[in-house]
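Right, I'll just put the structure down here and ask away after.
All protein chains but one are shown in place.
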Amino acid sequence: MNARYRPLMATTLIFIVAYALCVSQYPGMWSTRVLGNFLTDNAFLGVAAVGATFVIISGGIDLSVGAVIGLTGVVTAILITRLGLHPLVVFPLVLALAALFGAVMGAVIHFLRVPPFIVTLAGMFLARGLASVLTQDSIPIDHEFYRTVSSLYIKLPGGGRLSAIGLTMLAVFAIFGLVAHKTRFGSYVYAIGGNPVSAALMGVPTGRTTVAIYALSSFLGGLSGIIYSLYTSAGYPLAAVGIELDSIAAVVIGGTLLTGGYGFIFGTLIGVMLQGLVQTFIVFDGTLSSWWTKIAIGFLLFMFILLQNLVFNRQNGPAHLRKGPA
Amino acid sequence: MRAQSLSHLFSHQVIALAGVLLINWMVFPGFFDVTWKDGRLFGSLIDVINRGAPVAILAIGMTPIIATRGVDLSVGAVMAVAGAVAATFTVAGHPLVVTLAAALAVAIACGLWNGLLIAFLGIQPFVATLVLMVAGRGLAQLITEGSIVTFSDPALIFIGTGSLLGLPMPAVIALLLMLGAHLFVRRTAMGLFIEAIGTNRSAATYTGLRSRSLILAIYAFGGFCAGVAGIIAAADIRGADANNAGLWLELDAILAVVIGGTSLLGGRFSIPLSVLGAIIIQAMNTGILVSGFPPEFNLIVKAGVIMIILILQSARLGEIVAAIRTKNPLGRKTP
Amino acid sequence: AGMTVGFSQIGSESGWRAAETSVTKQEAEKRGITLKFADAQQKQENQIKAIRGFIAQGVDAILVAPVVATGWEEVLGEAKEAEIPVVLLDRGVEAPQDLYLTSVASDQVKEGRVAGEWLVKTVGDKPCKVVELQGTVGSTPAINRKKGFEEAISGHSNITIARSQTGDFTRAKGKEVMEGFLKAENGGKDICAMYAHNDDMAVGGIQAIKDAGLKPGKDILVVSIDAVPDIFAAMAAGEANATVELTPNMAGPAFDALEAFKKDGKQPEKFIITESKLYTPADNPQGEYEARKGLGY
């Protein structure tokens, strides 16, 4: 088997083993209800993490997603409730705005060569700030369309629900999996992550691609914001605080290298599910205090990273002396 | 050499600081007023260096880490841990020396843990330190059991609120730490090695550098600095607030280092400039406080100022401007 | 056997919150209730996940301390479908009332109003410039406590809010913001009172006032909300003037209602409002401090 699939296999394997362990502890976790909830409850995180995967494969980072989610939610809520626009009119509009926001960040990163960490940090402040200026309060969205969509689901045997937003997330993974692995744009993303100078010399349109990558990330942040607003039927400026770190963690747990150049969209799905698994496990356990919850999350994160490291790092020497993937 | 240190005076950072201070003065004319009160200096300018001290101290520890292409996301959590340890020890009646030693030892242990994961297990710094960022705050809460542990040991409180020669203690500590760290890395070969590892880790190994122990030491130092900052933060409010101490300060510290001109891709670094970066950030925060803007604008102002500073600092902008100038025959010639 | 109750707590962002958690655990233990506790780390999505997890486990009842008011309709609907009663703690939600059994909460607007009314009464007709330390921008208590306070002082033109900034509900930020205010208002000489949305910020603010060489409680009046032990300590030292209690015991009434409902289907009142009691130095602050110290604040 091709060596590049090893991290992916490792992650998947760890997920299956971890899930099996959880089920052996709490048999209730093996139900369509829990499985359905996995998809629904992590939909917005999943969608945002797809964007983060692209950014990270290209060797960058996007700290602004959480704020973009918040801002999109607020703008959506305002346009629907205050201006009375139909959600189907609002969605394309906010998605376009989100993409534009990302494109500007991408342009600053590429053309002015300011590090992405900083540009997107400023982007995060800006988006959160704009959202708070627009409203401080949570704005409930009371619209026929919202009620319909948020209660749209396929009933699974055993009481589980496969919701519309859960399916949307799966669709996003499928579509952008294709984009990453099967289009020229996707290969440019990997190329820039591998070595931007070489990529430019080989004729990769690095400027256009970088702008597109951040536009894509913010676009998916916007989509995630819409999903979040459907999920909670509201727009809230403080929604999804800190989600950027969760999504980065999901991406990395999914086997993508933070240094860029290597990674898989599917791995991110596993990474998101793993995080969902941890939280569900903690809820099922129900005895952890606030602080033990944090320690447990940190500990499990550590275990995943460690296992992953052990599974596909053994036969080679120290990471920095190898030229290939870690 | 002399010419070089002189040119520091006109570095981007100094200009940025001057700009921010100027704006502060425009929104609040009393900004530069400094008075002598109760044996210490008093004024907004003093607040800037006092409040900027914790981030400055974090930035001192963060600079070598970033210079080796790393990052430490856990410093905020380590602050909370150190504060919690210090508070519980002093409440339990231990003398100041023991209290400080315990808090710093725990903080250094946190740094060593990060360093171990990064240098010896080869885990990427961002995720390796993410572990402690999440778990560390839990650890701090475990120590304080979720409540704010207040204390009244005057010696400990002095560290956060006292003053020496009229200057607030946190600022004095930050200054000493900066000088110490700067002289240490520049007078020993440490600085050279850090820059070498950050520039090309593989070549550093081939050259026989002790990369691993150096990286371990750097993260331990980062932990130490976070510990100092944590003690100051706790002493300042006479209590260990495990939930909020140092919350999100890791981002400010990283930002300070970047404003100070150290690249996130590693290599060249300057500890004094990082401290200057921290002061710039705090000047901006204090400016927002005294300006009287409604708080919902805080983040927007901050985002704007950061972008302006970094764009001005961007080497690329210099190139673009230079290109425009050379195309323009009337423009002055750039060296 | 006793009930199994799931409790979705917001997090442990303040001493008051920690006290609420520990009081809830004590109350559950007292009644032989098995408590499943889930900390949401300040995130609504985690709370929704937790509620869904409780439903999947088939608990007997669910307590939620909602982080925001909106966005609960669907998940509460699921609980209703699974016939699990839900009790809301310490704030309400914007959802149809049949989705939850009852809501045990304080009236946050009233808290602000009580604080404001105290100030109005205390200063009388004298001109008074107030500085306000707000809670986290966008959080419900910050919005409501601001609103209530403004209502109370609205008819009194001698009282004005000179400056208002967010102190994020924390001591450190409260102190830093107050330092800035003192500089901006002529070294604090122009400030007559400090109103903080919670006691933690007030404690930080008090330290800033002392550092500036002024006497909190005398030169600058201090009024805040929550009634945590440390503000009583300050009050005992004459450094704070008033606080409005927000009781951490929301779970007691909630469990009472639940037990009654489970036993004979008795529908409790829809809104159980806890008292917003004003405490001043006249109310034996030292005693209050001792009484509250062990509650996990």
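The letters A, B and C name the chains in turn, as written, and every chain counts its residues from 1.
Definition applied: contacts are C-beta pairs under 8 Å (C-beta built on N, C-alpha and C of every residue); 3 or more make two chains touch, one makes a residue touch a chain.
Note that in this section contacts and distances are computed from a predicted model.
The subunit not displayed here is recorded in UniProt as "Simple sugar transport system ATP-binding protein", chosen from "Amino acid/amide ABC transporter membrane protein 1 (HAAT family)", "Putative [LysW]-L-2-aminoadipate 6-phosphate reductase", "Na+/H+ antiporter subunit E" or "Simple sugar transport system ATP-binding protein". Of the chains displayed, those contacted by the omitted chain across the entire assembly are A, B.
In the complete assembly, the contact with the undisplayed chain comes from A:Ala200, out of A:Val133, A:Ala200, A:Leu245 or A:Leu307. Considering B:Ile46, B:Leu73, B:Leu100 or B:Ala196, the position touching the chain not shown turns out to be B:Ala196 (whole complex).
Mapped onto chain A, contacts with the missing chain fall at residues 2-4, 178, 182-184, 186-188, 190-191, 193-195, 197-205, 261-262, 317, 321, 323-325. Contacts to the hidden chain, counted on chain B, fall at residues 1, 187-190, 192-193, 195-196, 199-200, 202-210, 214, 267-268, 323, 326, 335.
Simple rule for what comes next: only the chains that are shown with their structure count from here on.
Look at the CA centroids: the one farthest from the centroid of chain A belongs to C. Centres computed as Cα averages put chain A at a distance of 29 Å from chain B. In this assembly, the C-alpha centroid of chain A lies 33 Å from the C-alpha centroid of chain C. Residue positions 132, 136, 289-291, 293-294 of chain A each touch two or more of the other chains. Within chain C, the positions touching two or more other chains are listed as 11-12, 18, 21, 137-138.
For chain C in complex with chain B, the residues that touch the partner chain are 11-15, 17-19, 21-22, 134, 137-138, 163-166, 168-173, 175-177, 179-181, 183-184, 187, 200, 203-204, 207, 211-213, 230, 296-297.
Across the interface of their complex, chain B is touched by residues 108, 111-115, 117-119, 121-126, 128-130, 132-133, 136, 245, 248-249, 252, 257-259, 289-299, 301-302, 305-306, 309, 313, 318-321, 326 of chain A. The touching residues of chain C, counted against chain A in their complex, run 6, 9, 11-12, 18, 21, 35-39, 41-46, 48-50, 52-58, 68-74, 77, 94, 136-140, 142-143.
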